[in-house]
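One structure follows; several queries about it will come next.
Every protein chain of the complex appears in place save one, which is left out.
Showing chain A:
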Amino acid sequence: MADYQYDEEVNLRCAKCDLPLETRSVTLSYMDSAFPVGLPACPKCGMVYIPEELARGRMLHVEQSLEDK
């Protein structure tokens, strides 16, 4: 069960496989903590996309919280 799923529309395609991205199960980890999430990724080669708003928003917040533990 994912802690978080990225539901915003993503228009990117995998350039290598020429396929649209779809939500796949990804584990984010930092400082001995892991979080199952749903993120856009290529259905074939598995290249994951982490949007900027996620990287500089929720992920940054989690990083900082873990660093201060």
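In this section, a residue touches a chain if its C-beta (ideal position, glycine included) is under 8 Å from a C-beta of that chain, and two chains touch if they have at least 3 such contacts; residues count from 1.
Here is the rule we use: contacts and distances are computed from a predicted model.
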UniProt protein name of the chain not shown, from "Autoinducer 2 import system permease protein LsrD", "Sulfonate ABC transporter", "Propanediol/glycerol family dehydratase medium subunit" or "Heterodisulfide reductase-related iron-sulfur binding cluster": "Heterodisulfide reductase-related iron-sulfur binding cluster"
Contact set of chain A toward the excluded chain (per top definition): 11-16, 21, 24-31, 36, 39, 41-50, 52, 55-56, 59-60, 62-65, 67-69
